[in-house]
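The other protein chains are all here in position, but one chain of the complex has been omitted.
Letters are used for the chains, namely A and B, taken in the order the chains are written, and counting of residues starts over at 1 for each.
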Amino acid sequence: MLEVNEIWVHYGRIAAVQGLSISVAEGEFVGLVGHNGAGKTTTMNTITGTLKPSRGDIRFNGTSIAGTAPDRILRAGISLVPENRRIFARLSVAENLRIGTSARKDRREAERDIKRMCERFEVLGQFYNHPGAKLSGGQQQQLAIARALLSRPRLLLLDEPTLGLAPLMVDRVFEILQELKDEGVTILLVEQNAARTIEVADRTYVLRSGGRIEFQGTAQELSQIGDFETAYIGLSRAAKGGAA
Amino acid sequence: MGGMSFGDLLRKVWVPLALCTFVVVTWALVTGLAGTVYERTLAINLIYLVLVLALQIFSGNSGVLSFGHVGFMAIGAFVSALLTIPEDTKKATFLTMPGFLDWILDTNVGEVPAILLGGLIAMVFGILFAPPIVRLRGVQAGIGTLAILIIVYVFNIQTTSITRGTSTMIGVPETTSTEDALMAVLATIVVAYFFQQSRRGLRLRALRENERAARSVGVASEFERGVAWVLSTFIAGVAGAIYAHYITAFSATSFYFDITFIAIAMLVVGGLTSVSGAVFGCIGLAVVQEALRRFEVNGLFGEKPPVGIATFGLALILLVTLILRPRGITKGREIPFPTDWTWPGRKQRATASEETSVATAPPAHGAPAESGT
Partner (left out) sequence: MIDPSALPLAAATEIQYAVDAIGYGTVYALMALSLALLFGVMGLMNFAYGELIMVAGYTMYLSRDWSWPVMVIVTIVVVTVFALAMERLAFRPLRRASPVTLLVSSFAVSIMLQQIAYMAFPGPPKGIKPFSFLRDNVDIGGVRISHLTILTAAVTIILLVATTIVLKRTMLGIQLRASTEDFHMAQLVGVRANGVIVAAFAITGLLAGAAGLLYNLRFGSVTALRGQDPLLIAFVGGVIGGLGSLGGAALGGFMLGALTTALTAALPNNVRSYTTLFAFLAVIAVLVFVPNGLITLRVGIVRSLWRSRRRPPNSELAAPAAGGD
């Protein structure tokens, strides 16, 4: 479904991503982990059209989308839950949800979807007419996920959805991800919490700096790599205070 | 070649030397070949160049664009004029001079002290406005400095007892010659360049490039901006004083959006961040403007364009420059030393990160690489 082919992304002279290739198949849940500076967010921003790769190609269902405007990529079916959530703080929850349907033509069905989202994420129904700024971090994350889902994406990208959340909220986010996976949503998840990502994902890429792939594989395959545990999961466990 | 060799020294003074030579050659060509017809244009544009250099000292190094410098130019002009108009003329013209300024009527300090005092008083006002202005960046700074321009303008228009408001000043001695203006330009080029190269200038430029990083290594952003601001208001005041003694007939309305626009256009078209940009922008636009003016007055092949084409042309050049070459014709760089010249065809060391805009402020929105919807 999504094929990222040897992309290079530069910030001025610095190459943040050097020849990265990843792929996501229909219905698959793919994780992308790595420490700070590994190029994860850069990759996400390049897939969603915010950045332009200086080399390489990105194909979505066979069509090249590299360097296309973000709103077109969304219309093609890729929706992003961005880093730090970036909900519209001055818009009400209702308006935040409505804007998620911007690209849709089926107004009625979209309204129904908004209702469904409010049932699914109760807190959104509860704060329906409150400004987004009133929500807590975890609630905002749910709003951001709901907003992204409302465009009815064929591929959902999530960039560090648990960043800065309380442990309980982290659990809730992974619960939601598990649910989405069970529903058959195709997902590409970027996370620092490697252990939990590997657990929930069908397949995970582990990046080292410069967006180069260190390891990849399923949870089992990754656990068989000797020093992987100590090098990555161990580190991230220590960093997250053993949240896993 | 050990220690401070001649080559090193030459490299150190290369930019001001080259720019001064360029200005002197321009002056010699215009006075020698074109004669008196263009003498006035030349002198006025040299004075504009002093103003543009003043603007460059602050805006170029700090990256904060000022719309307010013409206000300080006005202050310099009025102070210097009031201190040099013959006493009798003053007594006859300024009948309602406020009591605390009565002494001005009996004072005449002579040209050079008056010009320096004009600069100093402008600088005093610069110091007064400095605390708020140095705290502002980006558009806010643009609005704040624009407010200064308007405040000074309104004050000058309204305070007719001191400035004669919209009426022309009378009896200002015509003491500035084209050569004096040239000297002022040369001195200002040297000041502007060595300020840019000084530790102070370096710190300011570091702030311009990355405020957070510069502050983290202990650069006091507001103080550094303040120093450049105060210095540049002094020079703007001097430019005003010289202007006053050159054209002699001026009023509060002379110092408003017109000159502000010309100065900003010259600096931005030339390249905000370099002294070379100020010089080339000023002289380049002066030539274009004068050509358009001639066209306006004399027409071409018997066709006369409507009045206004000169200013329109400048505005169009400014807009096109902003779109096509946002860092100005010099790309904000100084003239390279002869041995560093890169010839067309040879690989340029330019990078994408340098292709930003007028002020080095980051893009407002993280606009996508290509937003062609």
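Definition applied: a contact is a pair of C-beta atoms (placed from the backbone, for glycine too) under 8 Å apart; a residue touches a chain by one contact, two chains touch by 3 or more.
Small disclaimer: the values here were computed from a predicted structure and weren't measured.
When the whole complex is considered, the residue among A:Gly56, A:Gly100 or A:Pro161 that touches the unshown chain is A:Gly100.
When you scan B:Gly60, B:Gly118, B:Gly144 or B:Gly281 for touch with the missing chain, the hit is B:Gly144. For the options B:Leu17, B:Ile309 or B:Ile329, the residue in contact with the chain missing from this view is B:Ile309. Across B:Phe155, B:Phe295 or B:Phe337, the single residue that touches the chain missing here is B:Phe155.
One chain is missing from the display, and on subunit B it is touched by residues 65, 129, 132-133, 135-140, 142-144, 147-148, 150-151, 154-155, 157-158, 210, 261, 264-265, 268, 305-309, 311-312, 314-316, 318-319, 322-323, 326, 352-353, 356-368, 371, 373. With the whole complex as reference, residues 11-12, 14-16, 34, 36-42, 45, 48, 50-51, 69-71, 74-75, 79-80, 82-83, 86, 88-91, 95, 98-100, 102-103, 133, 147-148, 151, 160, 190, 209, 211 of subunit A touch the missing chain.
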